[in-house]
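First comes the structure, then the notes that go with it.
Only one protein chain is missing from this complex, and each of the others stays in its spot.
Just so it is clear, A and B label the chains in written order, and each chain counts residues from 1 on its own.
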Amino acid sequence: MRKAFRITPILAAALLLLVACGKKQTPSAGTSTTNTGAKLVVAVMPKLKGIDYFNAVERGAKEAAQEIGNIDLTYDGPTEGKVDQQIPFIESWTLQKVDVIAVACNDPDAISPALKRAREKGVHVITYDADANAEKSGREFFVNQATFEDIGRALVDEMAAQAGENAKVAIVSSSPTAPNQNAWIAVMKRYMAEKYPKMQIVTIQYPEEDQGRAFSMTQDILKTYPDVKGVFGISSVAFPGAADAVRQAGKSGIVAVVGLSTPKSMREFVKDGTVKTVILWNPVDLGYLTVYVAKAVAEGTLKPGAKEIEAGRLGKVKVEGDQVLLGPPMKFTAENIDRYDF
Amino acid sequence: MKHLVMRREAVLVLLLLVEMAAMQSLSPLFLTPDNLIEVVRQSAEIGLIALAMTLVIITAGIDLSVGSIVGLSVITMGMLWEDARLPLSLSVLLALMVGTLLGGFNGTLITTVGIPPLIVTLATMAGFRGIALGMSQARSIRNFPEPFLWLGQGYVADIPVQVWILALTAVLFHLALTRTAWGRSVFSIGANEAAARLSGVPVNRVKMQVYMLSGFMSALAAVIYAAHVSVAKPDAGLGFELTAITAVVLGGTAVSGGEGGVLGTLIALLMVGFLRSGLTLARVPSEAQDMMVGLLLIVVVAIDRWSRRAGGV
Partner (left out) sequence: MISKRISPTRFALWRQYGREMSVGVFLLLLLGYFGTTPGFLRADNLRDILINAAPLVIAACGMTMVIIAGMIDISAGSALAVCAVVAGLTAKSGASLPTVILLPMLTGAVIGAVNGWLVAFVRIPAIIVTLGMMSVLRGGIIWWTRGEWIGNLPPSFSAVGRGEVVGIPTPVLVAVGIVVAIAFLLARTPLGRHIYAVGGNPLAAARMGIPVRRVLWLVFVMHGALLGLSALVYASRFSVIQSNAGAGFELLAISAVVVGGVNIFGGQGTVWGSAIGGLLLQVISTGLIFRRVSEYWAPSVQGALVLLAVVADALRTRRARR
């Protein structure tokens, strides 16, 4: 009797769960099964969901999917930028035998075994935004928004123009292990030594993905190193945090803030002059181009050795080796920033 | 007492079966060997940690530092191999030792100095992670040789290696906990530490062993993790502690101690893994999955409470 008592509510709840899940099924019923052949199933994964930057990528991807017509687009990924949470998505999509997986990798090596398995099961794999280890993963193409080299140089050149060639500068990054940020920092250091030997990095701080810490760390930098003439904010969290700190310290125009972020989150600072230029590629175009590349790879129109690819409103886009190049980074300034809504 | 625990595990199995049926109705791909094996493989590292965490929680303790121990032992392994040029097998052994010692450090502060486990491991969680970052200057170590990667990517009889390791350790843990005097003393410490001490249980020693075991299992998970993703990173294991604790409490181990078992933990681990996998196959967005895992935890434990009251326990 007792036993029955205990199990009844559990079964009831389990049924509830079942019903709840069953309901969820309806909107996605048509898409949850394997590809029926008519539509090309393209699965796009961001590094993480829930940030402006990848929202813009998603928008571009959807735009392209709609334009092309016969594409069934899935866009999903982890809510935290961790590679071990990306792998289950790859495995799951492989099992579903989607036609193409396009992924922005949180770690080039860690994701490779999963991508390799997908390739072995006949799924096309491309990467965008951040590449996988080309050799170990067997990925076919990398849609490269702008090389680390281009971005690193653009950041340093911009700083030299604003703060002077012999300025002391600080960097506010993301987490100390963030691969993109570390790659940019490496390029920046090297390029500075080459071109502006008198420019000096006094400190690099790592506020993780926390706006409040980016803010207070920048405050502390400004006070600890009073002769700092410029601050790099090289993540979409660090840049607004650093700009806010400089502005609230009353140093707008005295300390230059240069960095990478979406124009949307920086608009206010550009308008009031705290930030003169925001450097970034166009993430909407990146998503758009990625889906076009996915389609071309799946249909066999984009093969190794190709020199260019036709991508809708972007026209002909250059291909170099196994990389599709979106083009040089963009600069958003007070003049043009209102034209972009991402 | 014992059949009560078994009964809870039977209910968990039932719940797991219902969940699997639900997931299958969402996607016909769910109940395929490929998928199920893959889910277990993805859960193996957390599973190893959760086994030891079960013991820690049965003693009415907690270990928040497991994720950081993963990071610190994996980077120790990597640096010993790459920088100190030690053979990889020796590096692995040393990493396991480091993990055990870190657990021992927690255990010393908890038993000898008498600081509550939550506080100790909250502080060492930051401390160990910091040492991992500082030691390695935040770089990661790659290009491990193929035989090592077998630990995390290879198969034995079509079952991934780490699943074998998980199953084997789970059996050992289960036997140690239910069939030995040591296991009984773990339970008795959690049920009533003062009474356990009076009845001659070497409380401090057993607790020390439990935290060292937690450190060792974290290091073991770290080694497998490195082989699984082919990289040793100082930020490996970030957030593992919460996933492991979720599996333990969902599996019916009481946070107040003295009650629970590793079988429940394993079933709960599968429940979470299957839920996520089924929902991913059904293209339910990941943020909704996060919400459902949180709800699952609250609802299952709530039902357990209600049914206990209804059953008069």
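FYI, a residue touches a chain if its C-beta (ideal position, glycine included) is under 8 Å from a C-beta of that chain, and two chains touch if they have at least 3 such contacts.
What you see is a predicted model; the values in this text were computed from it and never measured.
Of the listed residues B:Ser73, B:Ser185 or B:Gln289, the one in contact with the hidden chain in the full complex is B:Gln289.
Screening A:Arg139, A:Arg267 or A:Lys295 for touch with the missing chain picks out A:Arg267. Per the touch definition above, the residue from B:Pro33, B:Gly114 or B:Gly200 contacting the chain not shown is B:Gly114. Although one chain is not displayed, subunit A still touches it through residues 49-52, 54-55, 79, 176, 203-206, 208-213, 215-217, 219-221, 223-224, 226, 237, 240-241, 243-244, 247-248, 264-265, 267-269.
Considering the complete assembly, subunit B touches the hidden chain via residues 62, 109, 113-116, 118-120, 122-131, 133-134, 137-138, 242, 245-246, 249, 254-256, 285-298, 301-302, 305-306.
Just so it is clear, only the chains that are shown with their structure count from here on.
Separating the centre of subunit A from that of subunit B, both taken as means of CA atoms, is a distance of 31 Å. The part of subunit A that touches subunit B in the complex is made up of residues 2-3, 5-11, 13-15, 17-18, 21-22, 24-25, 28, 31-34, 49-50, 74, 76-80, 82-84, 87-89, 91-92, 95-96, 107, 109-113, 136, 175-177, 182. Per the touch definition, subunit B reaches subunit A in the complex via residues 7, 11, 14-15, 18-19, 21-23, 25-29, 32, 34-35, 38-39, 42, 133, 138, 140, 142, 149, 153, 225, 228-231, 233-235, 238-239, 276-287, 290, 296, 299-300, 303-304, 306-308, 310-312.
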